[in-house]
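Below: the structure, in structure tokens.
Yeah, one chain of the complex is gone here, protein chain that is, but the others are all in their spots.
In this document, chain identifiers A, B and C correspond to the written order of the chains, with residue numbering beginning at 1 in each.
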Amino acid sequence: MSSPKHVHHVEPKDPDFEQKVRESFSRQTLMTTIGATMTRVEPGTVEIRMPYDASLTQQNGFIHGGIITSIVDSACGYAAFTLTPPNHDVLAVEFKVNLINPARGEEFVATAHVLKAGKNLSFCEGKVFAISEGHGPKLIAAMLSTIMSRMSD
Amino acid sequence: MSSPKHVHHVEPKDPDFEQKVRESFSRQTLMTTIGATMTRVEPGTVEIRMPYDASLTQQNGFIHGGIITSIVDSACGYAAFTLTPPNHDVLAVEFKVNLINPARGEEFVATAHVLKAGKNLSFCEGKVFAISEGHGPKLIAAMLSTIMSRMSD
Amino acid sequence: MSSPKHVHHVEPKDPDFEQKVRESFSRQTLMTTIGATMTRVEPGTVEIRMPYDASLTQQNGFIHGGIITSIVDSACGYAAFTLTPPNHDVLAVEFKVNLINPARGEEFVATAHVLKAGKNLSFCEGKVFAISEGHGPKLIAAMLSTIMSRMSD
Partner (left out) sequence: MSSPKHVHHVEPKDPDFEQKVRESFSRQTLMTTIGATMTRVEPGTVEIRMPYDASLTQQNGFIHGGIITSIVDSACGYAAFTLTPPNHDVLAVEFKVNLINPARGEEFVATAHVLKAGKNLSFCEGKVFAISEGHGPKLIAAMLSTIMSRMSD
């Protein structure tokens, strides 16, 4: 038997999913503070990019793990949000991050996709790549996360 | 720009990788105890399967999360082991598991592949699917794990 | 200011919490299979013990990480279950385990306590110690986990 695929494509339950995701993202002041932009929004998939910035580093001059986490956490949360019904909000419950290579590069690209879009809980996985001129994208982080969805007030 | 791929194919550093992986697996008495078999060994990828067994369940009759963890942990560890040099041993440092759907089914398939094969640390991701007659494979768990590699005694 | 404590003591919402926990544990066939017993049940805290058994090992003769995970996952789930209202069931959503020292010893003790008992989600932390004659208990694993609670059918 061939290996099963794990990414299933589902129909968004909210036809305005892209608008609501982009509007919510614009209210995340942290994303503006760190210069992050949302570069892709599709049902079950979101991509966020940010440039290197020397004000966001750890002791060796690499981007701090918490900032790399910020962009991939937002990517995972919004990937889940693309698949929730209208009038729902999402909130990250937990995530785990492997810091696979040092976060050096000119730009960082976080991509996330939904593994399961549940009624109350969604599960996402994310990856972050560093982009440097003259090199291919380098995997620097991987995330698995759980997102809670609920009726918004 | 198109999205970067995260799975890179690397050459095994040990030409006898399959033999050493299968030999080590045969020494994991737990795998025998739970009826698990290694059904695929390739550079950077391992697959382990186990049938449903009523002696391995939690309170609702589904396979216990710790057993699902056992097969995907072994798959991740051995995926890393396919890429280590000769005379090295591997040991799981940590893992995180999302239990995405209840572990009901006739058979469970854990697949793992290496995200990075480092000198001291390797990073793997794994998935577990439940197989039931008349249904497609269903994703029941996802793992991210860290594996330590070192010279064996 | 002194450091805040993180363990809060709460009243169980179900006066029969111990009975329901022990009854559910008795239905986890895996616990019987691996010889695990529940040795402490208090509001927000559960302890599970198991002896070493050569049929549950990984390649070096230590207890397999998935079995260590099994006892601390059950301990976390039942710690959460001590604090849920009557007619609710619990289900682990995810956990992360650090394998801190090799699981060698004569007996293994998993203890778990609740960090937050929420309406839908509870958060627990667990530790596993190895016990060997002539030595003090040795920390071999730590878990953080998320447990979902819902009305049972």
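Everything below uses one rule, namely that a residue touches a chain if its C-beta (ideal position, glycine included) is under 8 Å from a C-beta of that chain, and two chains touch if they have at least 3 such contacts.
The structure displayed is predicted, hence computed values, not measured ones.
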item	value
Residue of A:51, A:65 or A:118 touching the missing chain in the full complex	A:65
Sole contact to the chain not displayed, among C:17, C:78 or C:129	C:129
Absent-chain contact - pick from C:12, C:61 or C:137	C:137
Interface with the undisplayed chain - residues on chain C	3-4, 6, 40, 47, 96, 98, 100-101, 109, 111, 115-116, 123, 125, 127, 129, 136-137, 139, 142-144, 146
Missing-chain contacts mapped onto chain B	93-94, 96, 120-121, 144, 146, 148
In chain A, positions touching the absent partner	24-25, 27-30, 32-33, 54-60, 64-67, 69-71, 73-74, 89, 91-99, 102
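Keep in mind that, in the parts below, only the chains that are shown with their structure count from here on.
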item	value
Top-ranked pair of chains - ranking by C-beta pairs in contact	B-C
Same or different contact residues where chain B meets its copy chain A, judged by the half mark	same
Averaged-CA centre spacing for the pair chain C and chain A, given as whole angstrom	31
Junction residues of chain C, two or more chains touched	93-94, 96
